[in-house]
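Pasting in a structure now, in structure tokens, and then I'll have a few things to ask.
Note that this complex is displayed minus one protein chain, with the remaining chains in position.
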Amino acid sequence: MTKKRMWALVATLAVTLAFPAAGVSKAHGGTLNLIAWEGYTYKQWVNPFEKQSGCTVHSKFAGSSDEMVTLMRSGGGSQYDMVSASGDASLRLIYGHDVQAVDPSKIPDFKNFGKAFQSPPNNTVDGKHYGISLQWGPNTLLYNTKVVKPAPTSWSAIYSPKYKGKVTVPDNPIQIADAALYLMKHSPSLKITDPYELNSTQFKAATDLLRKQKPLIKKYWALASDEIDLFKNGDAVIGASWPYQTNTLKADKAPVKDIVPSEGATGWLDTWMVSAHTKNLDCAYKWLAYISTPKVQAEQAIYFGETPVNSKACPIMDKLSKGSCAQYHANAPLEYFKQIHFWKTPIADCGNGKKNCMDYTKWQQAWTQLKG
Amino acid sequence: MAAGLDPAQGLEEGRRGARRRLGGALWRRRWLKGFSLLAPPVLAFLVVYVAALVALFISSFWTVDPFTSETIHHWTLDNFRELWHGATYHRVALRTVEIAALVTLTDALIAFPFAYFMARVASRRTRAVLFVLVLLPLWASYLARVYAWRLILNSDGILNWSLHKAGLPSANVAYTNTAMWIVFSYIWLPFMILPVYASLERIPHSYIEASRDLGAKGFRTLRTVILPLALPGVVAGSIFTFSLTLGDYITPVLIGGTSSQFIGNVVYDAVNQSSNLPFGAAFAVVPVLVMGVYLVLARRLGAFDAL
Partner (left out) sequence: MERRATRIGLGVWVALVLAFLYLPIVVICLYAFNKSNIQSWPIAGLTTKWFGPAIHNGDMQQALWLSLEAAALATLVALVLGSAASFGVHRFRFFGRESISFLLVLPIALPGIITGMALNSYFVFFKFNFGLWTIVIGHATFCVVVVYNNVVARLRRVPGSLTEASMDLGADGIQTFRYVTFPTISTALISGGLLAFALSFDEVIVTTFTAGAQNTLPIWIFGQIRLGQQLPQVNVVVFLVLAVTIVPVALAQRLTRESGILRTE
């Protein structure tokens, strides 16, 4: 083709590309800009929602609750409409006035939520609901059944030099709480009552424990796939994990098993929260209602290896994957939850009248210095 | 004035006249032509990029409220004080610069013989093929290539498998700084090969012949004629390898171990995890200063002509 025609073609191409086809709304409803954990808003769940609600969904995926807080606050809080934060960050959003109170009566499935998840302390303050619980999971002890013998029953397995160089724990400041939980049971003289409320002595003990642990660690896993690769390729044999990694490894016939050790475990609970500055409240409520329905709850639970808060999701889960309801403790009795210490943002207020607890900034600083 | 154009070119008198007048005006007032060429790019850069940079570094003198993440517009040197006294930050900065320098040296050593072959030994056709082969990896996602190195360097990965087959012990390289050095050297290699090739290719053959005529053997010619002329290209390539390593935070996350934090990681965490942009900006001053010095040196060595 002649040079002239070629340039004409290039020019037309450039002009057509300037109209972002991806952003053209196919519906007359509003647009929701969501901040979510990777994969929470994949097309398999977003497409049916867009069809039935008329709202359009755009997603920004983040790798940690802290990132979600930063994103929510950027631009004066007007950039994103909703966020699926975990308990370690939800209080920061609530106290920072970044999210608004929601009315659970507008969510039809709310009454089907397990009692523990309707008003948990990490999204309900003074009786006001600042979000709708979504899914939860424990931070389990994962180990390679072929190498780790006898089977461990306590978190001490990841603090002992027996598996030096083959241990892995999450790369997250909230991991300090796991150390505090261990000390809660094994060093009662420290008088730790809540792994997230630590005064300076207790905090130092926890970080010292982590420093002692560092030479045992192969890698602090930041991504779920880090841990999956570590276990699959022989670089780690024991570590702290989420059920997601366990399921993925098991599906690939890796010889692994996870337990909640005798000391109990920390856990996370995800909540969908609505921005205080959103202009699409209508669509936001539609999304909250949709994501709480049993079918979607069950599908997300199976996909991500987490536990739904909607008790009606159980039968659907068992249909998708036999025995998954019990495997994920979806309808577990209250005793099970007593041993899970759900994430919550560490603040200076110790909750017992004292206000000398370490706040989250100190946790973050200590973590950066630990990693060095 | 010049003779008229052939009307068969199809230009109407009026339009041609206007264009000639404009062309003539620009020719006479040369500064206007230069200005209209330079103003758009320079202004765009100043108003968008440089202004943003300046604003960023101004913010390094502020702080944030830890709970609400609101910036407190109160001038203070606290961020810099914390960096100055924090042993962790010294360690991180030193580690980053060391590995960046090591990667640059490695890439220069690997790239030079390769570029030499391309520029002076290979036939025209081979050179074209090699050129394409060097550029092609840049089109395979950086992330995918770094991730593939995990498979190679893992305990049960390709490297150890090959070593075992050769009867050698495992190289415990997975998730270490050595692994990062290997991966960085790999990823930025094309950025070193291309400028070195360009500068080697520019050396006129007559220089080599003259050197030989004057009695210099191969190695002497290399040392006294080729290397000095190729230096700008090497330095130009080193700008890429050094700065790209200095600022990276993804490879340390994917490939690094427990003591592999880079400046980029601390900055990223400060900005995205702690919502502390001022502190991140303060630490970001370090790579900017390092690169500033590097660029000044590089310009002295003529690298800017060889980019």
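By letter and in written order, the chains are A and B; residue numbering begins at 1 in each of them.
Following the convention adopted for this analysis, a contact is a pair of C-beta atoms (placed from the backbone, for glycine too) under 8 Å apart; a residue touches a chain by one contact, two chains touch by 3 or more.
Note that this is a predicted model, so its numbers are computed, not measured.
J.: From the list B:63, B:79, B:154 or B:261, pick the residue that touches the absent chain.
T.: If we include the chain that is not displayed, B:154 is the one touching it.
J.: Using the touch rule from the top, list residues of chain B that touch the missing partner.
T.: So the residues of chain B touching the unseen chain are 2-5, 16, 19-20, 22-24, 26-27, 30-31, 33-34, 37-38, 40-42, 44-46, 48-53, 55-56, 59, 110, 113-114, 116-118, 120-121, 124, 128, 130-145, 147-152, 154, 156-158, 161, 186, 189-190, 198, 204-206, 218, 239-240, 243, 246-250, 254, 263-264, 267-268, 271, 277, 280-281, 284, 287-288, 291, 294-295, 299, 304, 307.
J.: Touching the missing chain, which residues of chain A?
T.: Within chain A, the residues touching the omitted chain are 13-14, 17-18, 20-23, 33-35, 38-39, 42-43, 47, 58-61, 63, 74-76, 79-80, 223-225, 228-229, 232-233, 248-249, 251-252, 254.
The working rule: only the chains that are shown with their structure count from here on.
J.: What is the distance in Å between the mean C-alpha positions of chain A and chain B?
T.: 36
J.: Along chain B, where are the residues that touch chain A in the complex?
T.: 66-69, 86, 88, 91-92, 150-151, 154-157, 174-175, 253-254, 256-259, 261, 266, 269, 271-275
J.: In the complex, go through chain A and note every residue touching chain B.
T.: 64, 66-67, 69-70, 73, 92, 95-97, 173, 214, 217-220, 222-223, 226, 229, 233-235, 347, 359-361, 364, 368-369, 371-372
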